[in-house]
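Right after this comes chain A.
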Amino acid sequence: MTATTPPMIKMAAVNKHFGSLHVLRDVDLEVDRGQVVVVLGPSGSGKSTLCRTINRLEPIDQGTIEVDGAPLPAEGRELARLRADVGMVFQQFNLFAHKTVIENVTLGPIKVRKLGRSQAHETAMTLLDRVGITDQADKYPAQLSGGQQQRAAIARALAMRPKVMLFDEPTSALDPEMINEVLDVMVALADEGMTMLVITHEMGFARRAAHRVVFMSDGEIVEDAAPQEFFTAPRSDRARDFLGKILTH
Partner candidate 1 sequence: MRWNPMLRVGAAVFAVGLVAAACGQQESLGGGGGQAPEYEVVQDPRFAPGTTMAELSEAGTIRIGTKFDQPLFGLRNLDGQMRGFDVEIAKIISGQLGIAPEDIEWVQSPSAQREDLIERGEVDMVVATYTINDERAQRVSFAGPYYQAGQILMVRSDNQEITGPDSLRGSGARVCTVTGSTPSENIRPFIEESQLVLFQQYSQCRDALGTDQVDVVTTDNVILLGYVANSEGQFKLVGDTFTEEPYGVGIPKGDVQFCLFINQALTEAAGTGAYQRAWEATAGTVAEETPELPELNSCR
Partner candidate 2 sequence: MQPVISFLGAVVGYFDPVIDNIGLFADAFLHTLEIVVYAAVGSLALGTVVAAFRVSPVSPLRWVGTSWVTVFRNCPLTVVLFFCAFGLPEIGINGAYFWFGVTGLVLYTSAFVSEAVRSGINSVSAGQAEAARAIGLTFRQSMGQVVFPQAFRTVVPPLGSVIIAMIKNSAIVGAFGVGNELFSVHATLVSARGLALIPVLLGVAAGYLIITLTGGALLGVLERKVAIAR
């Protein structure tokens, strides 16, 4: 990586309010190419909002956000193009309920990337194979387990060949026995060198796959460190407090 390549994600002095609630306070964050960044923090700390501002599902009040060196465009065609390059995985999966799994995965490539139907289908099947649900291709989302749905949602995002993947608490809505099948897919993705920003409570994933851990509290980034360093020697009281709560059980 040379000095001239811009970071994949660059947020500078970003502020965001929900009414009187100040949910992002002067946030500065850079994610380099190929890096996996895990964002931790108590609920209500603003980590989900942070994630959603990067593809402008939430607009910001002040500051700048750049993806791959280009500032976020305003609502419109430009923005749609940018979003195609930024994959996103939601807590609630949000698979299109009226379409089968394969249709979910091919919709973007056909409508946005203008791929031919057969080519899109072929790529989609490869991706479904990668996430291990080829046999579910023709089912509707409601017929799948939560873990299968989330893997399908990851395949849907990957089908766009994104430059970066955003994961907004991808395992929080899953039953415990299904968490690992999703995390496995994410670890594999990280190993392949995908740039990832992951909001999660899964410490195991952070230890195994993350290059950096960012700790947020009350809308601020409080710590930004390597996982090993963060988990063994957190610098702030808030981080210590947080880790104490989730690791004691």
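Inclusion criterion for the candidates: all candidates are chains of the complex that A comes from, given by their letters.
The working rule: a contact is a pair of C-beta atoms (placed from the backbone, for glycine too) under 8 Å apart; a residue touches a chain by one contact, two chains touch by 3 or more; residues count from 1.
Quick caveat, the model's predicted, so the values are computed rather than measured.
Asker: Need the partner of chain A in this complex, chosen from 1 or 2. Which is it?
Answerer: Answer for chain A among the listed options: 2.
Asker: Once bound in the complex, which stretches of chain A touch candidate 2?
Answerer: Interface residues on the chain A side: 55, 57, 75, 77, 80-88, 90, 92, 94-98, 107-108, 111-112, 140, 142, 153, 156-157, 160.
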